[in-house]
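== subunit A ==
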Amino acid sequence: MIRDFSVNEFLAIVSGLKATVLLSLLAFAGGGLGGLLIALARTSQSAVLRSASAAFIDFFQGTPLLMQLFLVFYGLPVLGYHVNPWVAAGIGLTLHAGAFLGEIWRGGIQAVPRGQTEAAHALGLGYMARMRDVVLPQALRLSLAPTVGFLVQLIKGTSLAAVIGFVELSRSAQIISSTTYKPLQAYGLAGLCYFAICFPLSRFSAALERRYAAKT
Partner candidate 1 sequence: MTYQFDFGAVLEYWPQLAHGCALTLSMTLLSVLAGLTIGLLTMLAGRSRWRPLRLLAVGYIELVRNTPFLMQVLFLYFGLPQLGIGITPWPAAIIALSLNSGAFAAEIIRGGVEGIPRGQFEAGAALGLHPLQVLRFIVLKPAMRVIYPALSGQFVLLLLTSSIVSAISAEELTAVAQQIDTTTFRSFEIYIIATALYLLMALLFSQAFKAVERRAFSYPQK
Partner candidate 2 sequence: MQSLIEMTGVQKYYGSFHALRDVNLTVRKGEKIVLCGPSGSGKSTLIRCINHLETIQQGSIVVDGTRLDGSMRTIDAVRMEVGMVFQSFNLFPHMTVLQNCTLAPIRARGIDKAAAETTARRYLERVHILDQAAKYPAQLSGGQQQRVAIARALCMEPKVMLFDEPTSALDPEMVKEVLDTMIVLARDGMTMICVTHEMGFARQVADRVIFMADGQILEEAAPDAFFRNPQHPRARAFLGEILAHH
């Protein structure tokens, strides 16, 4: 039975927004934590840490997000875990975000003038204090614009979780499209929802860039 595209269908699609936002925040938070560690590894004194983190970043930046999600989705059972769309999507997107944020924040750390680190050394600050109080605050401020820019990419990326069965905005649109035979309305509405979230963030990122761009 072909359903009409009415208020019910509208609400069904928009309800997918909840999962999209939750997944995005989860991945951004997890990826943020991981990204911080990766950025520190990438700029550390240890050659091993630097190469390992570089390889991690290169892998996630050189392969499709869809493949990364598939690898987690089909790889988890191999490691003995039950596959659950939330877990698979969450882990996949977190790793993805960790790599990209790590690379962005590496750039931020390297953009902090060397004199800052030297002054911190001279004041007798150890690595933790130096990073936490001097370098990272400045690095993060310099990377604010691209970080927000990446958040937009991440939100768009959550749409691929639909392919592994995770029900969020895109999957809801797919379901409604196939029951109502009105893809223009279904996908159009989903697109508008994404736009409503991403466009303000993009503008915010552009405004941040004008204010805080690192002058390299």
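Following the convention adopted for this analysis, a contact is a pair of C-beta atoms (placed from the backbone, for glycine too) under 8 Å apart; a residue touches a chain by one contact, two chains touch by 3 or more; residues count from 1.
Picked so that all candidates are chains of the complex that A comes from, given by their letters.
Everything numeric in this text was worked out from a predicted model, so none of it was measured.
Screening 1 or 2 for touch with subunit A: in this complex the touching candidate is 1. Interface residues of subunit A facing candidate 1 in the complex, by the touch rule stated above, are 59, 62-68, 70-71, 74-75, 77-80, 152, 156-160, 162-163, 170, 173-174, 177, 181-184, 187-188, 190-191, 194-195, 198-199, 202.
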